[in-house]
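Down below is the structure, laid out as structure tokens.
A single protein chain has been omitted from the complex, and every remaining protein chain is retained in its original position.
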Amino acid sequence: MASDAPDACCQLALDPAVREDARRRLASVRGHVDGIIRMLEREDVYCVDVLKQVKAVEGALAKVGEGVLRSHLRNHVVSARERGDADVIVAELMEVLKYR
Amino acid sequence: MASDAPDACCQLALDPAVREDARRRLASVRGHVDGIIRMLEREDVYCVDVLKQVKAVEGALAKVGEGVLRSHLRNHVVSARERGDADVIVAELMEVLKYR
Amino acid sequence: MASDAPDACCQLALDPAVREDARRRLASVRGHVDGIIRMLEREDVYCVDVLKQVKAVEGALAKVGEGVLRSHLRNHVVSARERGDADVIVAELMEVLKYR
Partner (left out) sequence: MASDAPDACCQLALDPAVREDARRRLASVRGHVDGIIRMLEREDVYCVDVLKQVKAVEGALAKVGEGVLRSHLRNHVVSARERGDADVIVAELMEVLKYR
């Protein structure tokens, strides 16, 4: 059900409030990544300090994913049978949940 | 052995080539995050498309972490006993590897 | 919607074929765990050999989880709105997907 799929009309769009929250969180992720890039410009940067910061960014990204997933389950997955697209919805969800 | 710890001298700094590779990869991560932020400005963005992009960024971050970890093991951990800081090195490594 | 919750009638039971597949896979996981227990009775067992076997068991468990999750999505989550239990279904699913 990629957004370019013909029948992916606005009813399967990400909830506006969740979209804004994700956008805000990702703006902060970007700032955090900038911080690590600056850190890496120092010759004496210690490996574990970098690993800790990368892990913190991973945590922030997981929060973004969590919010979008919850919204998708609540707004689209629970009504997939009524809409008739349950197979596609389940298949793409299983794909995106692999190694999560 | 955080970089601000008094005895964290340059001998425990991240290898320059690995530092540059991590910096380059993170610059691309930042571009990718920018792309998702733009995606989230579209009212019709589909949840699973966002989840796929977040997962791709997580994969790119994991590559950064992998490179830094390998370098740390190779350049610092394997010689910790000789240096006398094995306990600190092991403790902070176990902390950063949790939920990896 | 734990199975002891009053309204968890048979319609939300795990699909019989998936149940049997999970049972069969877990019987093999148990045999694998027995193998590691025997391995640990050897004084010369090498740490990384144990880590590899633990990781293989984790992989087999992930397959069990994947099968049950797919079946749950397909048979219960996609029809939750019609049934009227969407909130509970989404909340417990988000809980079980954490750190997966």
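First chain written, first letter: the chains are A, B and C, and each begins at residue 1.
In this section, contacts are C-beta pairs under 8 Å (C-beta built on N, C-alpha and C of every residue); 3 or more make two chains touch, one makes a residue touch a chain.
Note that the structure is a prediction, hence the values are computed from the model and not measured.
Contacts of the undrawn chain with the visible chains, over the full complex, involve B, C. By the touch definition given at the top, subunit C reaches the unshown chain through residues 1-3, 8, 10, 12-14, 16, 19-20, 22-23, 26-27, 29-30, 33-34, 36-37, 40-52, 54-55, 57-58, 61-62, 64-65, 68-69, 71-72, 75-76, 92-93, 96, 100.
One chain of the complex is left out; on subunit B, the residues touching it are 66, 69-70, 73-74, 77-82, 86-87, 89-90, 93-94, 97-98, 100.
Criterion: only the chains that are shown with their structure count from here on.
If the chains shown are joined wherever they touch, the resulting network is a simple chain of contacts running from one end to the other without closing.
Centres computed as Cα averages put subunit A at a distance of 24 Å from subunit C.
Annotation for subunit B: no residues touch 2 or more other chains.
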